[in-house]
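Reviewing the structure listed below.
One chain of protein is taken out of this complex; the other chains stay put.
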Amino acid sequence: MRYSGFRVIKEALTGHRGWGPAWRDPDPKPDYDYVIIGGGGHGLATAYYLAKEYKQARIAVLEKSWIGGGNVGRNTTIVRSNYLLDGNEPFYEFSLKLWEGLEQDLNYNAMMSQRGIINLMHSDAQRDAYIRRGNAMILNGADAQLLDQKQVLEKYPFLNVKNARFPVMGGLLQARAGTARHDAVAWGYARAADQRGVDIIQNCEVTGFRIEGGKILGVETSRGYIGAKKVGACVAGSSSKVMAYAGMRLPIESHVLQAFVSEGLKPVLPGVITFGAGHFYCSQSDKGGLVFGGNIDGYNSYAQRGNLPMVEDVMEEAIAMFPMLGRARLLRSWGGIMDMSMDGTPIIDKTHIDGLYFNGGWCYGGFKATPASGFVYAHLLATDTPHHTATAFRLDRFHTGHMVDEKGMGNQPNLH
Amino acid sequence: MSQKNRLDGGLIDRSETWSFRFDSQYYKGHKGDTLASALLANGVRLMGRSFKYHRPRGPMTAGSEEPNAIVELREGARKEPNTRATTIELYDGLRANSQNRWPSLAFDAMEVNDLLSNFFAAGFYYKTFMWPAAFWEKVYEPIIRRAAGLGSLSLQDDPDGYDKGFLHCDLLIIGGGPAGLAAALTAGESGARVILCDEDFLIGGRLNLETYEVGGMTGAAWAAGTVARLQAMPNVRVMPRTTVIGAFDHGIYGAVERVSDHLAVPEDGKPRQILWRITSKRALLCAGATERPIVFENNDRPGIMQTSAIRAYTNRWATTPAQQVAIFTNNDDGHRTASDLVAKGVEVVSVIDTRADAPTSSDYDVIARGVIDQTWGRLGLSQIEVKMPKGGIRRIKCGALGVSGGWNPNVHLTCHQGGRPVWNEALAAFVPSGTLPPGMTVAGAANGVFSTHGALQSGADGAKAILADLGIKASAPALPEAEDTPVRITPFWHVKTAKRAWVDQQNDVTAKDIKLAHQENYVSVEHLKRYTTLGMATDQGKTSNIAGLAIMAEVAGKAIPDVGTTMFRPPYTPTAMGVFAGRAWGMEVRPTRLTPSHKWAEEQGAVFTEAGLWLRAQWYPKPGETHWRQSCDREVMQTRKSVGICDVTSLGKIDVQGADAAAFLNKVYCNGMAKLPVGKVRYGLMLREDGIVMDDGTAARLAEDHFVVTTTTAKAVQVYRHLEFVRQCLCPRMDVQLISTTDAWAQFSVAGPNSRKLLEKIVDDGVDLSNDAFPFMACAEITICGGLRARLFRISFSGELAYEIAVPTRYGDALVRRLMQAGEEFDVVPYGLEALNVMRIEKGHVTGNELNGTTTALNLGMGRMVSKAKDSIGSKLSERPGLTEPDALKLVGLKPVNPDHKVPAGAHLMTKGDKVTASNDQGYVTSACYSPNLGCHIALGFLKSGDTRIGETIRLVSPLTGVDHEVEVVSPHFFDPEGERLRA
Amino acid sequence: MIINHPLLGPRDSSEFVYLGDACLINRPDWQADDALDQFIEYGHTRDNPAGLHRELWYHEQGDRSWLVVTRNTVTHEITQVELARDVARAEGRSK
Partner (left out) sequence: MHDLAPLCALGGAEPHTDQVAGVTLTENPGHGLASVAARLGQETACADHLGTLLGSDAPGVGAWVRSDPMSAFWMGPDQWMVSAPFATHEDLAAQLIQRFGTSASITEQTDAWVWFDMQGDGVEQVMQLCANIDIEKMPVGAAARSVIHYMGVYVLRSAPDALSILGGRSSAGSLHHALLTAMKSAL
């Protein structure tokens, strides 16, 4: 069933009896051509693009609990392609272009809103670095603008520049960046994939791989064995756990990132804005809540909850930027598991096992990558060659020394 | 306006009559009132509008779980949107305004949404607004955003201060009701260190809201007496107005004390609120329970509220929402309210009880097996329609309706570490599970023990168990007599209707929305919540979650516990963001570090800039200089011509001593340090283990077993941490000791051809500064100015004959003044960071711009420094192919072909004639400046195979800033490449 | 979190700086034949367990000791805290 304004009106007048399930709840078949492990944004997108772009039939997505419950279900909804390095920027720009047509493609309103992102800069050195980055973005076909303090204040008049400990010199703006309704992205991909015949199987946890002679045969699950020609793992925070079933150790640590939302407020923030003298990013949802976050807590964790010091740190940066937020109230906080890689860049690659593929190490930049991650992973699964925008995301780059270290922090995951 | 609904008695102080304003209307209330109780006393039920349909709303509760009566408290910079009228402590002159309505609360144009509600069913926005694509940002979203949101911020800086504090205790008791007080008494009298927190300004919980006796006195009197006893104990800290917002790891709790929110303005120097980080050995959760609603058609009108809230207003605040009150209940609690109302002389028109075995009463009419199927009253309840057990309906006029669907234990904090509550059939409620945060136990109503006696008992028992656990002998006080009536409830969740019955009142989520979510397969509790926005409002679902679950369970044909429960996450109630920031805002966001010459530099009118946390002089403007470049050029020229002075104290200094000090430095620097002679300084490059450059600096050997190492300003802390890691974790048997001395020494660079002459005027006799006695890269401990101990290093960042001289910090101010005075004959200049930067770029010396965390020694042209004759951190991994490619980036100098052109940092480098695309990217510019010595702009940058392309003309592009011109690749050593000047 | 420092007793984790897996103590021998491979493994590959994890914390705002903390990454429960220097010595590290 197609969604449309007309349909909404028709159903409103007829008591909403016509709406069917957004996706089915099928039982697992004995085997599939493709099994995607992980019903998060990336897994669902992968299944969708496999079905749509690569015309693959017999696809299943296995989710251990409910779909969209991982990072796509709790993040700060920021979509952008303002990266510096050639290994990254083409991929994220490809993703942003997919975002721009996503709703029409999925026939689901994910509320992708291109309200722009501004990275504030606070020193000459930072300005030089942002100019280099803005140029890299433009060279890669993305958009970027350098704003001075006055131009930033036009958009954010209540930004603290009067008695700012770290003076605001201006910012790097990407106007095409913005936010999207995170849950709707998962649901939109799920519904669209389902309509193309993908089996989305919830409450189905993978407990092992069946491998013979270096080739994958299928997966053991809480709902029995499921055969598969190809298996794509896409499990973010659980990457190390799942790949260990295949005897792999990864260049990944799982860390906790907290995210925050305030009470609903009348519009104050027109777009996304980030603090350059620390790590803080903030936007305002259509519902009126300020959505914001900062650094990961900094220690390995699978607990999906954080601690007080980081909460305080994030709020300090919020108030440093916007002292007028002092009386706004924090409504809720979450903690999610982040698959922090050794250079802060994801991995999308084959493994040493024939037919087993890995997609992970997204750190906490995974949401904006959802469409492209799904697309290029589908490409890799279908063609066994990396998509041209994702050739740098190799598993062996730490051996060859071709790290993609956007922040220049080195091989320490909690610094990325 | 008179307080027409004010009753006798209560816990308000009638001797204090205060005036306050809500919207344009002035009212009177008393000390001890909340805004809600005072408004109700004045006959005001309409206090807000709902989020989506803008339905008229009044208070549903008398506490922090309130979904409806939320207002903008105060005006001007102190305005607080979304503030619960039910928790606002009244003060004289209080100002509050209704929110999210236009033009007025009674007439809200947005109420049109209510008529269109059919079109605004759950998730409708996911299905439309998609065409044409561009319309989302331009048309649809702006409309939605304007309509959405609740209250509005002042947009002015918050004028109040906040504090953070730290408390420690054996036992933290969360909630001061019967359970909490009994526990505090038990633990307090046993000598344990106790902290008792309660979110209310009057401690006692429901003891202050009920009429039955405790120990032969009113519950309120017993509570007051007990609090007084506790306050007299030195080992007990009683904290009213303090909400425990989160249970964090290892017994750490966050608690917010509202120090000044009950005042118009905080007292001078006092904070508005304090965030306490409480470190507890054990915690006892006595957070009580929340009465839940029954869902029925139009159950959201002002005047419809929890029966317990009506009881609270009646007994504690001596007010009733109306003179005729009806009750709708599925348990005995509704009858308590009826009796209390009757006792206060309020007419109870009827008690509608869903149960067949409903108790009867001589004081009021009871309709057993009745349900309410409709209500009337646009801005406030006027009439209800009861469906009678034997069929037929009865209409009853009333201004208020108390609703009781039973009680939910306040389990929120038990969930903060992943615990999920379990279903209790007898109570028809979720109670805390076994998986509680370590160190936490639960007592009283929060644990499903609802009678007063039971709460007292379980509080005392909970405390005893904890004391035993902590090895503290319990001296248990006798507990007072109190009622012990069992819970009698027959679950009843909602009255079926084809029309709208509200589950989440603030977000306007109705039973129909939940059914629609099920129909569309958003069945998982998380999907339900997210799709319908159930429980996502500022009340955090405290009154709506369970009813929502029950209805989903019904339509899904499951049992409630099988549908699941949603996680409660911190904070327990919405919390001002400012309190988490504490005093860290404005200039106090982070500490400021000042150099020893700061005071003097200020006198010179220096312009300062942020470097690390330091404020450093950027340049020293002279009269007549209108642009920083004039000052900077002068400082550079004068330093190169004669002599200049720069405060370099902020560079990190680390004292490295021990028999193995040399071997240790040999391990952490990629270049050799072992054979550095005493009295000599050497430049050193430190790598990260991954082979990338971490930092650079110098090592000065003052003795066989004593080095002083410098780091960059930015990396001082990380480098020290790294050195301790190598010392303790990698080389634990080396004899080496470390300590930072950054702040201990004031260090000045004295640079320029006349630097030796200048220094000779202040060093003591016997200190020979001649080139032979004290050559380039020499160091020594000397005395100056008649005996002051000092350290002298002949090192040069500027490329001139230069020294760095260090004295104990307290003499830094005097030293810079002395140097300036002694230097007068040479026209000595102080120079700032800008001039320093120009001179180091002219010399091709690298800083943070080049050491950006991705560059190797090879990139810097220092590849040969990485000694392969020894083991050093990072040496091995720097050999990886990706870090040693033949066309690797190399540091080069860049000069514009047209001398008028700039060479801006951040620009990218392309081969001449190549198209400007990423694939042709050949490198980038890291540092740039105008060189007054060369008379043109110059820059440093990284260029592929740069070292082999000296002399090549390449293309410099910065599309971001509109730059595209040609530059020549030159050696990074623009100035005095042979280094003759610094050896002079 | 609270880290029970072997010398100082319970201290708030905000006084500490986290590094990572305690395997970082076992820095390979630079002269081994497969030294480069060993260093790549050492520098990048982690068990990343959901459960007990031995990890390095630095008491930066305390006594400047590096500690080996055994912590459950699922519950955050800390079961053992040792001075990293003692651990390193016990594991045979010297100069």
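First chain written, first letter: the chains are A, B and C, and each begins at residue 1.
The definition used in the following text is that contacts are C-beta pairs under 8 Å (C-beta built on N, C-alpha and C of every residue); 3 or more make two chains touch, one makes a residue touch a chain.
Just so you know, these numbers come straight off a predicted model, no measurement behind them.
When the full complex is examined, the chain removed from view is found to touch B, C. Among B:E137, B:E213, B:E385 or B:D735, the one in contact with the hidden chain is B:D735.
Summary of contacts with the chain left out: across B:G225, B:P808, B:G853 or B:G882, the touching residue is B:P808. Interface note: of B:P438, B:P491, B:G658 or B:P753, the residue touching the hidden chain in the full complex is B:G658.
When the whole complex is considered, the residue among B:R277, B:R682, B:R756 or B:R794 that touches the unshown chain is B:R277.
Contact with the undisplayed chain is limited, among B:R14, B:K499, B:K599 or B:K622, to B:K599.
Remark: the residues of subunit B touching the chain excluded from display are 161, 163-168, 193, 268-271, 274, 277, 279, 583-584, 588, 590-596, 598-599, 613-614, 649-650, 655, 657-660, 705-706, 733-737, 739-746, 783-789, 807-815, 818. Annotation for subunit C: contacts to the undisplayed chain at residues 7-8, 12, 14-15, 60-65, 83, 85.
Definition applied: only the chains that are shown with their structure count from here on.
In subunit C, the residues that touch at least two other chains are 1, 19, 40, 43, 75-76.
Contact of a single residue of subunit A with at least two other chains is seen at positions 303, 307, 399, 411.
Of all the residues in subunit A, the ones that touch subunit B in their complex are 3-5, 7-9, 11-13, 16, 19-25, 65-66, 68-69, 73, 86, 89-90, 100-101, 103-104, 107-115, 122-125, 127-136, 138-141, 144-146, 157-158, 160, 163-167, 181, 183-184, 187-188, 202, 262-268, 286-288, 303-305, 307-308, 311-312, 314-320, 323-334, 397, 399-403, 405, 407-411. The touching residues of subunit B, when paired with subunit A in their complex, are 51, 78-82, 100, 118-119, 121, 124-131, 133, 136-137, 141, 144-146, 148-158, 160, 162, 164, 246, 248-249, 252, 254, 275, 277, 416-418, 512, 516, 519-522, 524, 526-527, 530-531, 533, 537-538, 540, 569-571, 574-578, 580-582, 584-590, 592, 609-610, 688-692, 694, 848-849, 852-854, 877, 880-884, 904-908, 916-918, 921, 924-928, 957-961.
Per the touch definition, subunit C reaches subunit A in the complex via residues 1, 13-14, 18-21, 37, 40, 43-50, 53, 55, 71, 73-76.
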